[in-house]
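Left out: one protein chain. Kept in place: all the others.
Chain nomenclature is as follows: A, B and C, assigned in order of appearance, with residue numbering initiated at 1 for each chain independently.
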Amino acid sequence: MSIMTYIAAIGAAQREAMVADKRVIIIGEDVESNVYGTTGESKQRAESGDFVHQFGHARVRNTPISEEAMVGAAIGAAMTGLRPIVDLSYSSFMYMAMDQLVNQAAKNRYMFGGQSSIPVVFRSAMFYGLNTGAHHSDRPYPMFMTVPGLKVIAPGSASDAKGLLRTAVDCDDPVLIFEAVPLWGQKEEVQDDEYWIPFGQARIRREGTDVTVVAISGAVPLAMKAAEQMEAKGISVEVIDPRTLVPLDIKSIIASVRRTGRLVITEPAARTCGAAAEISALVCEAAFDALKAPIKRVTALDMQVPFSPALEPQIYPTTERIVAAIQAVCAA
Amino acid sequence: MSIMTYIAAIGAAQREAMVADKRVIIIGEDVESNVYGTTGESKQRAESGDFVHQFGHARVRNTPISEEAMVGAAIGAAMTGLRPIVDLSYSSFMYMAMDQLVNQAAKNRYMFGGQSSIPVVFRSAMFYGLNTGAHHSDRPYPMFMTVPGLKVIAPGSASDAKGLLRTAVDCDDPVLIFEAVPLWGQKEEVQDDEYWIPFGQARIRREGTDVTVVAISGAVPLAMKAAEQMEAKGISVEVIDPRTLVPLDIKSIIASVRRTGRLVITEPAARTCGAAAEISALVCEAAFDALKAPIKRVTALDMQVPFSPALEPQIYPTTERIVAAIQAVCAA
Amino acid sequence: MTVTGPSPETMLEMQRRMLRIRVFDERASKMVKRGQIPGTVHTSIGQEAQVVGACMALRKGDHITGNHRSHGHPIGMDSPLGPLMAELVGKATGVCKGKGGSLHLADASVGSLGESGVTGSSIPIAVGAGLSAMVLGENRVAMCFFGDGAANQGVLYESMNLASTWKLPVIFLCENNHYALSTPSHTVTAGRIVDRASGFGMPGVRVENGQNIMDVYTAVAEAVDRARRGEGPTLVEVMTYRFREHSEGLRINVDYRDAAEKAIWLARDPVVMFRDVLIAQGHATAATMDQMEADVAQEVEDCANFALQSPDPAPGVAFEDLYTEPYTLENVL
Partner (left out) sequence: MTVTGPSPETMLEMQRRMLRIRVFDERASKMVKRGQIPGTVHTSIGQEAQVVGACMALRKGDHITGNHRSHGHPIGMDSPLGPLMAELVGKATGVCKGKGGSLHLADASVGSLGESGVTGSSIPIAVGAGLSAMVLGENRVAMCFFGDGAANQGVLYESMNLASTWKLPVIFLCENNHYALSTPSHTVTAGRIVDRASGFGMPGVRVENGQNIMDVYTAVAEAVDRARRGEGPTLVEVMTYRFREHSEGLRINVDYRDAAEKAIWLARDPVVMFRDVLIAQGHATAATMDQMEADVAQEVEDCANFALQSPDPAPGVAFEDLYTEPYTLENVL
């Protein structure tokens, strides 16, 4: 066990995967110089910790700024023997490769009757809340949840990030992993040896009896803080992180709601057609009888992201908004 | 008044808009030869009904197969004085232009503090249920509902198609109109003169007292059939077509649910994070107290679209599945 | 090193594959008209030399990707016809279990990674196959087929640049049949497609007479040879013509192709022309050619019967293959 940041855990998982399987390669813009900090121990090229030194240029490849061809090439390579990890850097750049993600990665195996499998991982980082403006702040994972054939994961902590990324690399289907940059610096105890966390298993971050809070990605720490504050007020909050959105461990969520009778869902994506909407609809269908109060969503607003620090914080979920939602459903 | 098909109504609205405003142009693949049937009275180029003859090549322009540049150019043209209608033909091709739709059309006005407006209409047709295979059968409108800054409309009938398309062309914001090809041939009484249907106003297709069925796009006629069948069984079904999804007339839906206490939502898109999920979540938040039964969704399955006629029909909502859902919520 | 000409056996095989495409597509066209094939098909009739000349320059282990004009490519790689036709009809015995259909064929048995109904979309897939070949040290080549229309999609240039900087064994094979649906290539394409290669650091070769299979074969074989030597990708533009409408059953009342032009091209039937060459060069006689045509006719007859007599896919097949692990209805309902 050692204390590790989320981004270090991503780097560790990538390194383990590269060591474990020669078919794993990493491609992306500026991965060789480790600009984003996940392809080297430090950013010092000279150091042995650097991926290029450890694995060579054949397996750690800078790409041109050609997201569409990069993603398509990764899909084609996955269909023919490699297991690529594609670093797309900002999630907001995934749109450049949308056709390849939706029409090729998600559909090929199905359309062709299972003749090929597509073991590829697409990493992207959601840089929201950092005054990077609307072109660099999207949290678009719900868009990809609407596409059957993709797996969509959003680890909420360092240890989850490491174990889930290993599972993603070993998965024979295309996996999109969304990393919340506000979590990159967060530390957690992480096992030093290899481990894999199965998809479709939610993590109960905190047990509680009065209300269930389902928290996704960057909203997890906010929900944990809210839960602590409520405890002081005598309200027992169960916090669940689904960790993977497709597949989604709805069973654990429903089981929890059947215990608590109340549900708040919080996530950094915009409200309309978000993961929170899907979870709300699923619970309302399957556990309506157990609900003692309306299901509340605490999401980002249906708004683009303004640059100014005076404006941006209004867009995302906050501990305060989660607390208010919990109090509202408990009052009902 | 005259009886008109949905596709003829689209063509009529385009012609009216072209006549009404010289700034309106139509660009797209094969629009000059009227391959898809919305840029000419018939497909006979010789005929005066042909758009190229009536409006000239400057305003009716074939494009290369370059969706990304086509969409981007339409946005730039809209920012500088034109009001383009872009015919993207199949909805499944929109992904090629995703960056332009999400990063430019949806964000420019907001990011630049309102310095520009972007009056552009993106038409695309959802060719599902016609054995065209997974590359030609997507119903991706929920994906675009997740993008603040876009307006998303999905007319369910000929008269709605004409009036909503006119409003879309006159709208100063980017509008995506999704046409369900299974509806193209459906006929309805349509006003011959010009009219505009405001966005954000649902249409109550049928009044009822026992259960509310919200039906979207191609699911509308299925819901109407289901309602008739239920009437025979003594169950009174109210059928509401929101017509526009962003903005969404949630008030009318909630008002109906408060009357009936029961809600079924049906749409041709896949289930996860669909419009039905959003409507379910909104109603559960705002009208929980009025609900007598779980909200049920009757959507396409979370599955890609198989080609074989022996397989494809299983994917989409059917009158039978809607009837079953109505009976289930009424039994509860 | 230059490519040695094909052996007589190879030349006869070329004619056989062209015939298989011709007769298969003619049959498919009829079956669309009869309602035996759902949806539509896009035939390669008239383009057989361009397709087969390119495919014959490849060998087992190589990969191809293609587009909506789809049957020709796998047949050019010698796919068995039965599962292909069964796929067009949507049967359980289809090469894709009836889930792809005409526009979305793949036949792994001959290295076909997939025909894409979305034009241009399969181009980078071939680049990926070239990348895996290089990284894994497997001496194979990947070829992507795309049309003159798809040549205006940006992904082609991203793919050419990527393959060129990485020196990947990839052939970009542009089937220039002068039209994208009803749109004449010259009205939407600036400059010549072949001239776009040099700006991306790769050779561009144009086969002016794409109806002559030997010209196509020679040009592509040179490019493949270059790729195998590790010298990187080549763009090959083959000038050809489709003899039929864009797709079967499509009716466009505008005469976007003038009669004179059509007449000139229809007179350049690659299958007829090469038959004459084979006989003239003494590699075949009228009798052996007649026999080959009869054999192919029979093969297509058999594949059609196989397709029509095959069972429909079981309903549950619709819920297979979305992911590698089994995915039950419960998950999707």
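Points worth noting:
Rule of thumb we're sticking to: a residue touches a chain if its C-beta (ideal position, glycine included) is under 8 Å from a C-beta of that chain, and two chains touch if they have at least 3 such contacts.
The structure displayed is predicted, hence computed values, not measured ones.
Per the touch definition above, the residue from B:Q104, B:S124 or B:S280 contacting the chain not shown is B:Q104. Contact with the chain that does not appear here is found for just one residue of A:Q186, A:Q304 or A:T319, A:Q304.
Although one chain is hidden here, its contacts on chain A can still be listed: residues 29-30, 32-35, 42-45, 62-69, 92-93, 96, 130-136, 271, 301-304, 306-312, 314-315. Although one chain is not shown, part of chain C still touches it, namely residues 152-158, 160-161, 164-165, 187-193, 195-202. Chain B residues in contact with the hidden partner, per the touch definition given at the top, are 23, 25, 58-59, 61, 63-64, 66, 68-82, 99-100, 103-104, 108-117, 148-149, 151, 171-173, 247.
The working rule: only the chains that are shown with their structure count from here on.
For chain B, the chain whose average C-alpha position is most distant is C. Separation between the centroids of chain A and chain C, computed from CA atoms only, is 40 Å.
Separating the centre of chain B from that of chain C, both taken as means of CA atoms, is a distance of 36 Å. Chain A has residues 99, 103, 110-111, 148-149 in contact with two or more other chains. Residues of chain C in contact with at least two other chains: 94, 96, 98-100, 104, 116, 118, 121, 154, 322, 331-332.
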